[in-house]
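A selection of the complex's chains, in situ.
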Amino acid sequence: MKIGQPEKFIIDGKRLDGRKPDEMREVKIQAGVLKRADGSALVEWGGNKVIAACYGPREVHPRHLAKSDKAILRCTYNMAPFSVSDRKRPGPDRRSVEISKVTRLALEPVIFTNLYPRTTIDVFIEVLQANAGTRCTGITAASVALADAGIPMRDLVPACAAGKVGGEVVLDLFDIEDNYGEADLPVALIPKNNEITLLQMDGNFTKKEFEKALDLAIQGCMKIYELQKGALRERYGGE
Amino acid sequence: MEEIVSEIKKDYIASLLDQGKRQDGRGFDDYREIIVEKGISNKAEGSALVRIGDTQVMVGVKLAVGEPFPDMPDSGVLTTNAELIPLASPTFEKGPPDENTIELARVVDRGIRESGCIDLEKLCIAEGEKVWIVFVDIHVLDYDGNLFDASSLGSIAALLDTRLPKIEDGRILYGEKTRKKLPVVDKPVETTYAKIGNNIILDPSLDEELVMDARLTVATTEKGEICAMQKGGAGTYTREEILDIVSRSIDKGKELRKYL
């Protein structure tokens, strides 16, 4: 058993932070928080604080990466050194390289990249405070930042994870559940047509548990979607 | 560097699939020929060469003695690494591992780690001080598609082949293997389904990978449980497609496991 592992994850139907199994942490989204970036968003999601910025469409450096028929999308996920308990050494590690990749693939399906050939759209995600679920928080922030930058998109991309702790399928793990729990399933969604753009899993699910967790994560995405739209309305007015 | 594929080939592969056919005549749920050779190196503590069609992956397991992680003082340490060396494909480049290499290593690692297939607590030598470090090194020799399944299969085969070396006066005598095996208690396998148009096919060849919209890899255990998943590609899956792939993967996992 890992040091620090709790004996029980769910007591009297409540999780260790007081939530019900299908309850999401509190999420606050704010669009347009930076001056220099073309678009930006801050997402506070439970104990996570993540800021995302979008630059572009702009010239590609180095040039040979440019595509003649569409814009390229580049995503960088980075953790601030002070965002985690044990200081993170600056610079990309293997985990952040992988998250940057799956973030790009989660967002690319909604962007009309063909409108801006030979350019790049750059998304930067900075985790300022981490408490499990930073990749979903980052994707959520990034898609608001893209919208704030005026990048034409089919839809926003909300993301949310489900997982398993103490044998039970639950929504949106926080750090103790993430460190000591049994499974984690981050999902990103295009709400308009219910297409899934991000799916990763690690841990242990029966087929039945997996189905339940997938549905819970999709429901979580839909809640996040409303908050994303709210943040953009807040910034730009509208109905 | 990027592989380039002509529009003509794309259309050809896609329209064949719409007729229920694949370029190389396989069914949608068929693997190419699989050959697994274990014990092919005497310098590695365990090794395997896996061929899936023309894809060739060699996996070597090396053991060393080191310190455990502070929060797991009585557990051995697993480290999985992949190298997409330029010998294996005109598109692989020298230099530090790129995102594809890192993803491959991490997804194989998750399959091993999350299944609990290595009983790491049995690899503790002195609690909090000395444990076995297990290095799984994936060396891709010929890239003709579907590295995930070949690499994960090769990794488990190499782990099953591993024998602990002798320790004398605190030094590891690598030349002298004991008969003691690694404590491997499960055989997780990974199966990858590609989506091309609306067709979902097992074990994409290189040509199929070049035209696929998305990819989904599912790692399953001997019990038929899911221990890792990874979606790839810039396309999307519906909920139903995912559940379908999960079912097919659990079945195919049983078939694949027989090669171990």
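Per-chain residue numbering starts at 1, and chain names A and B are given in the order in which the chains are listed.
FYI, a contact is a pair of C-beta atoms (placed from the backbone, for glycine too) under 8 Å apart; a residue touches a chain by one contact, two chains touch by 3 or more.
Given the structure is predicted, the values throughout are model-derived calculations rather than measurements.
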Legend entry - Full-complex stoichiometry, written in the displayed chain labels: A x3, B x3
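The definition used in the following text is that only the chains that are shown with their structure count from here on.
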Legend entry - Interface residues, chain A side, partner chain B - complex: 2-4, 94-95, 97-98, 100-102, 104-105, 108-109, 185, 190, 194-207, 210-211, 214-215, 218
Legend entry - In the complex with chain A, residue positions of chain B that touch it: 70-73, 97, 99, 102-103, 105-106, 110, 113-115, 216, 221, 224-239, 242-243, 246-247, 250
